[in-house]
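Only one protein chain is missing; all other protein chains are in place.
Take a look at chain A:
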């Protein structure tokens, strides 16, 4: 956690601004905001840099999926039966296991990570397209959770009284929900109701929307609690008192005074929410309530592959690794961001 500063920071930018007031560079440092300081710290944090590069790479893969898949020439949903020489890819007499390749994965110069048993779809292409689903759902769910959590947390913290009591109990209720079970039960219901009542076709757009919604809906309470706590302490600070005594309304105080001070907290929890949501999306797809066939998703690849672990372990390894690396990168970056933003961490 404190890696960023463990390598004996130089006094001028390793410490918060107020401590630097007496040093020679004070003038030079004066104008630096917390954001700038944090960014400088992050830049010196090797793990943060590596994580950020990995995340950028993953985002690039998601955005450029169609181009990347053109490299090997196999669309993710295409069933492949024969290789370039006309030899069969799958042994249909043995349940459809891939022929040859590393550990029976069917990997070759054409199919870099092998092919799926039974249908011969290219694992690499599906992995690349699976990135899109994972990231999109996780980011969407995170945004919903952050917006809901911030608004509800600030309202509870700022207004206090019965509003606070009501909203805090709501947070308690949400936090005590067995959310994964609930989501599993809810997702198919919402999807089918969407079709019956609103006439929205039960396609992947709806499914992704539903996934984002449920992840957001069950993810906001934790953040709201933290925001509420921060707001409670912030609203008693002198600058807020001053603004209020000058006649500032709640809108002004919330948006101009509280929100900017909450941003570091929000940033940290956002980066930490994303990997949790990626895992949750994969878990839901694994359990079969995620997006629909044939769209590739890591969770379902893992679910499909788990049946074949004995004859084709690599089929499980690749999506598992992709999920692992992505979640790890987001987690490490989140940790680094927290360390960089937390003044106390610097003294640790």
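Simple rule for what comes next: a residue touches a chain if its C-beta (ideal position, glycine included) is under 8 Å from a C-beta of that chain, and two chains touch if they have at least 3 such contacts; residues count from 1.
Rule of thumb we're sticking to: contacts and distances are computed from a predicted model.
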| item | value |
| --- | --- |
| Protein name (UniProt record) of the chain left out of view, among "ABC transporter substrate-binding protein", "Methane/ammonia monooxygenase subunit A", "Fe-S cluster assembly protein SufD" or "Heme exporter protein B" | "ABC transporter substrate-binding protein" |
| Of A:48, A:69, A:90 or A:227, the residue in touch with the unshown chain | A:90 |
| Selected from A:72, A:311 or A:331 as touching the chain missing from the view | A:311 |
| Chain A, residues in touch with the chain not shown (by the definition above) | 77-79, 81, 90-97, 117-119, 201-203, 288, 292-294, 307-308, 310-311 |
